[in-house]
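Step one of this worksheet: look at the structure below.
A single protein chain has been omitted; all remaining protein chains appear in their positions.
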Amino acid sequence: MIDRRVADVHEAVSGITDGAVLLVGGFGNSGIPAYLCDAVLDLGVKDLTIVNNNGGSGETDVAALIRENRVRKLICSYPRASNSHWFSRRWSEGTLELEVIPQGTMSERMRAAGAGLGGFFTPTGADTELANGKETRLINGRLHVFEEPLPGDFALVRADLADRWGNLTYHSAARNFGPTMCTAATTTIVEVREFVELGDLDPEHIITPGIFVDRVVAVGAPTLMPKSA
Amino acid sequence: MIDRRVADVHEAVSGITDGAVLLVGGFGNSGIPAYLCDAVLDLGVKDLTIVNNNGGSGETDVAALIRENRVRKLICSYPRASNSHWFSRRWSEGTLELEVIPQGTMSERMRAAGAGLGGFFTPTGADTELANGKETRLINGRLHVFEEPLPGDFALVRADLADRWGNLTYHSAARNFGPTMCTAATTTIVEVREFVELGDLDPEHIITPGIFVDRVVAVGAPTLMPKSA
Amino acid sequence: MTQTHFVHGWSIDQVAARIAQDIPDGSFVNLGIGQPTKVGDALPADREILLHSENGILGMGPTPTPDQFDPELINAGKMAVTLLTGGSYFHHTDSFMIMRGGHLDISVLGAYEVSVNGDLANWSTGDPTHPPAVGGAMDLAVGAKAVFAMLTHTTKDGRSKIVRECSYPLTASHVVDRIYTNLAVIAVQSDGLHVVERAPGVSAEFLTAATEAPLVQC
Partner (left out) sequence: MTQTHFVHGWSIDQVAARIAQDIPDGSFVNLGIGQPTKVGDALPADREILLHSENGILGMGPTPTPDQFDPELINAGKMAVTLLTGGSYFHHTDSFMIMRGGHLDISVLGAYEVSVNGDLANWSTGDPTHPPAVGGAMDLAVGAKAVFAMLTHTTKDGRSKIVRECSYPLTASHVVDRIYTNLAVIAVQSDGLHVVERAPGVSAEFLTAATEAPLVQC
């Protein structure tokens, strides 16, 4: 019997230990697994490496983990935001290591991990300082840089609906990094709005097949709002 | 105004010339763009390179193009089938060049073309004769082979529904190579069962966004049947 | 259908059942074309085991009844199949991510030969008059968490298929975890081939004599 559902967020994040590499979904506040991040905070683990597009904002989720000095290293494309003060403070203090990667390369590197590839060549960033120390190669007259897979020990992802097998659908632009991160971690943990019965999700509309999912917890609607225009 | 719809299959395949590289969707008979293949046959072009998982079967579509000596080279993973006699004959005669690639590598190489990558390393086939003449590299203790992108001049794909913008859905296992091939060709030509109005396809359920599609033609239901069990 | 003649030990159906016994509840499995498809019919009803098909199916079900028949819903062997409740469709590249990315628990593959270090030869006899055809064999061999090889122990003329070194072109090296033949179940370990179980009536001596590679008997 395949049943990926767990009772609560604490059970969902159990087993995450000091030094773990966490792939954390979300783009800004959209798709951020806020409930799972809170549970990781409660777990008390430290020396985490977090892979997330941003560097947290305000006082919640990734920002809270950074504020409480649980994060040793942040791998992201864009750490700055109007209210990313905890990222800025810890980075300025020198207690938070930062690795900045072009956003598409970050996503593609996680996909490479999920797809079992040994790495790929991309022109993105090849002729910039972000390629410093990396192998470059001229391919069809264009400079490319070699990028390695970026796997995680755990992925923390927010989706919309899940069934017992861990099949997932997402909601609008909250899909973002979720489907890729689900493929790239040893253990994939997903928070969803609600559970549905097996068979309620149309096989043509499932975005993440359950094979990529290890644990799912139902947490209700997202709590975070975008900036007003 | 964006309108990818064309009136008939002949308009759909116009512009395909001698020597073109065609990515032809389908796995066995499922998802084969049979109507478009017939139109290519009518067009009379020759010296084609065809990328398809198989080598045609019976007397239709890819098999017909091979029979009529329109295909100079076949790139595939598995050319043999119980009724792939035209492939076997032309290959034995030495008039059809064959390049065999592991199926996942073939699909991944087309994806690399669609994603703008310069190539990737994969362990699949690295320690086999299919890696002869290719660059290999030991990555994390495992031998990998470097594989290049595989782009097409044209993709011929079968989908289920399309709207004016070229957004596509597929039907069951006929999806197979379609979504990837749509991304990997200079010009992507799609046959569908029928057209729907813009907005009829749920934005969460669109599998191929219209940006990857150049021409769509409505042809009705597929004609080909699988082998009986 | 290909008729394979078993001289000794288990029948093909019995080997399939023996493999099915080793597939835990909750596993995601790909069954290669040929003999391994028989494992699908032998899966215990009390285990939820999901079958993957490389053409973009997870949760593949049995042959359709006439009213279930979908001409586009076929398996990797191009036969009509069904989809279980909870199953899903995805495109080919995503399907091979599942295979190549280490997401399948078990891949069951037919084989021409398996070597003492787990090398697999199952795609080519090296005959230059036959066109090569690899399909997804190399992807499955390289990518699954565990690879089970299913084959007759010897060729029709009695030559062992469990060998010191493969004579046929390799599919992949160091990939096979378990070998299931009509004569025995054999685990491939770093220190050699360990016999896990012999078929009824097959003695240790007979098995050793029928096997080119050295065996550690149970």
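In this document, chain identifiers A, B and C correspond to the written order of the chains, with residue numbering beginning at 1 in each.
The rule is short, and it goes like this: a contact is a pair of C-beta atoms (placed from the backbone, for glycine too) under 8 Å apart; a residue touches a chain by one contact, two chains touch by 3 or more.
Given the structure is predicted, the values throughout are model-derived calculations rather than measurements.
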Chains on display which the left-out chain touches in the complete complex = A, B
Quick one: say which of B:A115, B:A131 or B:A173 touches the chain that got left out.
-> B:A115
Looking at A:I66, A:I101 or A:A185, which makes contact with the chain not pictured?
-> A:I101
Pick from A:D3, A:D47 or A:D127: which residue touches the chain that isn't shown?
-> A:D127
What residues on subunit A make contact with the chain left out of this view?
-> 27-31, 55, 77-81, 87-88, 91-92, 98, 100-105, 107-108, 110-111, 122-125, 127-130, 170-180, 207, 222, 224-229
For subunit B, residues touching the missing partner are 1-2, 111, 113-117, 163-165, 167, 183, 198-199, 201, 203-204, 206, 209-212
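Definition applied: only the chains that are shown with their structure count from here on.
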Both-way neighbours, i.e. chains that touch subunit B and touch subunit A = C
Taking each chain's centre as the mean of its C-alpha atoms, give the chain farthest from subunit C.
-> A
Geometric centre distance via CA averages, subunit B-subunit A, whole Å | 33
Measure off the straight-line distance from the CA centroid of subunit A to the CA centroid of subunit C, and report it in whole Å.
-> 35
Which whole number of Å gives the spacing of the CA centres of subunit B and subunit C?
-> 28
Subunit A touches at least 2 other chains through residues 115-117, 203-204
Would you give the residues of subunit C that are in contact with at least 2 other chains, written as numbers and ranges?
-> 83, 89-90, 96, 100, 142-143
